[in-house]
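Pasting a structure below so you can have a look.
The complex appears here minus one protein chain, its other protein chains still in place.
Chain nomenclature is as follows: A and B, assigned in order of appearance, with residue numbering initiated at 1 for each chain independently.
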Amino acid sequence: MTTKITLTRIDQYPEVPSSWGGMTWNKTGDWRFLVPVFSPRPSPCSVECPLSNNIPEFMARLAEGDTTGAALALAVENPFPAILGRVCPAFCTGACNRDRFDEAVSIRAVEWFLGDEILKKDPDLPRRKATGKSVAVIGSGPSGLSAARFLALLGYGVTVFEREDAPGGVLRLGIPAYRLPQDVLDQCIDAIRRLGAEIRTGVTIGEDIDLDALDKDFDAVFAAPGAHRSLEVDLGAYAGTGVLSGLSLLADVSRGKIEKVTGEYAVIGGGNTALDAARTILRLGGKPHVYYRRGPDEMPAFADEIEEAVDEGIPISYLTAPVGLEEKKGRLAMTLVKMKLGEPDSSGRRRPVPVSGSERAVTVDRVITAVGEAEDFSLLGDHRDEKDPAALLESKGALLGGDAAGSRRTVADAAADGKRAAMIIDARLSGRPAPDEAVRITFAHWLAETSPPDADPVAFEEIQTAYFKKSAAYRPERSDAKNRTGVFSEVVTGPDESDAQAEAARCFVCGTCIDCKTCERFCPDFSLTIIRSLKSGGAGSEVRVDEDYCKGCGICARECPRGVIVMKTP
Amino acid sequence: MTTPRTTAAGERSDLFITPGHLACPGCGATLAMQWVLSVLGKDTVLGLPACCFSIISGAFPHTPMNVNLVHTAFETGAALATGLKAGLEATGRGDAHVVSWVGDGGTFDIGLQALSGAAERNEDIIYVCYDNEAYMNTGNQRSSATPRFARTTTSPTGETMHKKDIMAIMAAHGIPYAAGASISHPDDLIAKVERAKDIRGTRFLHILVACPTGWRMPSDMTITAARLAVESGIFPLIEIEDGERTTVNYLPEEKIPVSEYLAVQGRFSGISEDDIADLQRWVDEKWERLLKTADVAGP
Partner (left out) sequence: MKQLLEGNHAVSMGVLRSRVQVIPAYPITPQTHISELLAQFTSDGTMDARYIKVESEHSAMAACIGAATAGARTFTATSSQGLALMHEMLHWAAGGRLPIVMACVNRTLGSPWNIWNDQSDSMAQRDAGWLQFYCENNQDCVDSVLLAYAVTERVYTPAMIILDAFILSHTTEPVDVPDEKQADSFLPKLVNPHAIDLGTPRAFSPVVAPDHFTEVKYRQFDAARRALSVIDEEHKKFADIFGREYQSVEAYHTEDAEVVIAACGAVCGTIRAAVDRLREKNIPAGMLKIRTFRPFPVNLIRSALSGAKALFVLDKSVTPGLGGPLAQEMRAALYDTDTHPRIVGAVAGLGGRDITVDLVAEAVEDISKMKDIPEPLFLGLKQEADKS
């Protein structure tokens, strides 16, 4: 630091007029009326992700070539990215800021690649040492598995009670192998077992073991019994055996009980279960035809599922619903009516209304119904029909989560429920305050006992797109529709490392400083320093402002590619 | 959350211009100075005629500069540098770089004679014109570097003449190296200084330095405005070797309309649609001609 020179006598002046003193004593920080504030913030993708995956961090790490570090960053928040990378509806991509620049980042594809890497490399996860306490988890679907995994990481002994003979819940029984290979599922479950969670299959809570017994033997209980009671379709007076629920079909196929089918199948419904059933039937030798009572815009199945089904040649009749079924010469005659869309119902979608006089009949061999699933509270034993099962469970000290708790019915939401349950249980058992429901808390923060920044996610307008070149998003190749319908192998495969890395490089890394040095480089007063994070990709680096000199010009905030600096009044 | 503080800026040893300098908030010239000197090093003497930097570099007895700096009268940039180089050579320090650091006024207008003289003699100097497109130090009067239609205090309804083609003038002198660069593209700028550093003879660097004060923009728009100038083709990034071989260093994937560049600057406020179209035509014609005559286009 130089000091200001004061000259008060003529003999202090040099012979020749030249300046020799420095000017760092001149604190130009006095000039400013705005100050740059380093504001690491959530990215919109992470906010939309039910699991709050730290997407910017794993993208930054992978883009820099650190596959291991990226995998670890993902694994911290995500209990089974190999599964979610294959089946998640990817709410993240819908919120991706890049979509307003060229094309949204194929986040799920990168997750898929990293998920498989995690299975291969089995990284050591940050965890707490054993607490000596234990937790019972009911159900080994995605919610239960997730809860078990995070409870194990928090140092709890975990026992999972699964009714079926094999663990996995809807992952095993509801999602066909061409979307989620069984060996991938097995590897994910094994990874959770290796963390110390015990899974007891073939045990039905509410029959083999009472809920109260669990309450006594364990320090906490988490119930994730799922929603696999298929809703019925009103087919008139028909009482025969020609109607099967989509879930049952898929479960039987998964168990190996059905290997071949023949004949024409009418599949009633428009969700993933309906399409999964139809595509499974096709692969088993049958001829499926999907009937959905609303239009294509209302169809709830995932868009890529619908595309693949159409590619496979499965006919889908929209605005059509069955109203009756009867046996006819060894086959089934189904009466269909046309529907039109009326006012919205409780789900917000327009209610289908039959068009009178539009009845027609089709002849089929079997009918598969997949019009929705209800929760299963058989675990409550005699209280299975309880109006408020959550409250009853709560009174017994148990938490309810997953599809049974009224979530959005996706694997990701279920897994997120399980993660949150693990944190709530940990709070209860360790005397910590419970995680704030309004705050999107990540597992990383929970372990470190820190709070995430309370800020809105970075908006597209805050991204400085000048530092990015337009490019197309990674699109996986689908296997040829002609070749795939006889087999249950994956229709698409995940990206290889170089494709995943290239896609990760498209991520703006909204709201996380990665030490790109743009702000440092363009500061006209040389007043910014970046303290590089120890993580590769620089993710989580910190910008420091020398407020002695910063004139508050705002160039740093405007040029930051990822909106990490915000100008505020001091 | 509060921003983490550092008091390290005043202690940095890599800076040739330290914080505490008197540039306007958002000034692009200080960046250019630091980048150029970071390539040339401390054995450099700057010759500085009247321009913004005369003030930025502080008043007696203080200076934020960490190299020797010789102030001089407005029109004498290249002549002073000529003498500095000769004097350094005569006193056994001929390896030191002599850099003329001159604004657009001191280059395009009042200093053009001295520059032409030095270039014709192929003086061994690096002449850097940092161009903010007007006499900014004295309050934004027009220079012959002011683009057509820009408002300045002496062209209050919009400048009537197009910007003088200084690169063509320098090329006509046949000097070994002339280059156009912008503060928005620092890697390109620094590469050009690296190239210039190893050449003997007159080297001319024309650096576009956006000026939020004079261009009437908020102080955070400096880099963005300079970048838009490059992306619209109104300020091409080029090199001309020996007055003959032209390389276009940067080809925007899609040249943006010049109106996008004009829109962020208050000095073009009120420009009519016809005038914008006029300017667009002028830019397009010049760009086409540049691509036709260039020997190399693209990196």
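FYI, a contact is a pair of C-beta atoms (placed from the backbone, for glycine too) under 8 Å apart; a residue touches a chain by one contact, two chains touch by 3 or more.
Model, not experiment: these values are computed from the prediction.
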Chains in view that the hidden chain touches are A, B
So which of B:S54, B:N132, B:S219 or B:Q280 would be touching the chain we can't see? B:S54
Sole touch to the unshown chain from B:V45, B:A145 or B:A294: residue B:V45
Of B:A29, B:C52 or B:A114, the residue in touch with the unshown chain: B:A114
The one residue from B:T82, B:T202 or B:T222 touching the chain left out of view is B:T82
Touching residues of chain A against the unshown chain: what are they? 7, 10, 13-20
Footprint of the hidden chain on chain B, which residues? 42-43, 45, 47, 54-55, 57-61, 63, 65-73, 75-76, 78-91, 93, 96, 113-114, 116-117, 120-121
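The rule is short, and it goes like this: only the chains that are shown with their structure count from here on.
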Counting only Cα atoms for the centres, state how far chain A is from chain B in Å. 51
Chain B partner, complex, touching residues on chain A are 1-2, 4-5, 7, 14, 17-28, 31-32, 35-39, 453, 466, 469-470, 521-522, 524-527, 529, 531, 542-549, 551-555, 557-559, 567
In their shared complex, chain A is touched by residues of chain B numbered 1-12, 15, 17-23, 25-28, 30-31, 34, 58-64, 186, 212, 218-224, 227, 253
